[in-house]
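Attaching a single structure in structure tokens format; questions to follow.
Note that this complex is displayed minus one protein chain, with the remaining chains in position.
Our next item is chain A:
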Amino acid sequence: MGPKTAQRLALHLVVSGKSSINRLISSLEEARDQIGYCSICGNLTDTDPCIICADSKRDKSVICVVGYPKDVLAIERAGGYQGVYHVLHGYIEPLKGVGPDDIRVKELLGRVKEGKGEIKEVILATNPDIDGETTALYLARALKPLGVRVTRLARGLPFGADLDYADEVTLAKSLEGRREM
């Protein structure tokens, strides 16, 4: 939030009535007291397991691995994904001293092992930047020996884009990641 937005919010708060401020306070308290982590996927939730993990219609054989809870929201908004999630709460970031033991890697490997063949596919939906890539590669190396299919989100041209307006780097990566039709 920039300083201008912050100022606008603060001014709005001081002039709004007592009752609306109290409602805000109680919502914040509610969030603080009731929201925790799902014991299965690690997503933020007010029930345990979370509604996605508890949903019997979701396909439990596919796990989509993301860095943060906001990524779950993004994929859910996109619709179409019927599997479940695993939230790492971070990426492997050597520059910040964050290693695989500092994020929820062990929990993921445990889930796949305990699934005893029930889990067929792990989709790595980490950011396409260097730390996201390092994390994805690390997970792929660790997951493959467990006999599970490991996939990575496609990279390349944005949907609805004009080919001649795409920058060279994106185009080169799209060519690398081309697929059979």
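Throughout what follows, a residue touches a chain if its C-beta (ideal position, glycine included) is under 8 Å from a C-beta of that chain, and two chains touch if they have at least 3 such contacts; residues count from 1.
Everything that follows uses one rule, which is that contacts and distances are computed from a predicted model.
For the chain that does not appear here, its UniProt entry gives the protein name "DNA replication and repair protein RecF", which is one of "DNA replication and repair protein RecF", "Dimethylamine monooxygenase subunit DmmA family protein", "cytochrome-c oxidase" or "NADH-quinone oxidoreductase subunit N". Although one chain is not drawn, the whole complex shows that of A:97, A:145 or A:158 it is A:97 that touches it.
Residues touching the missing chain, restricted to chain A, are 92-95, 97, 99-101, 105, 130-131, 133-134, 137-138, 141-142, 167-169, 172 (touch as defined at the top).
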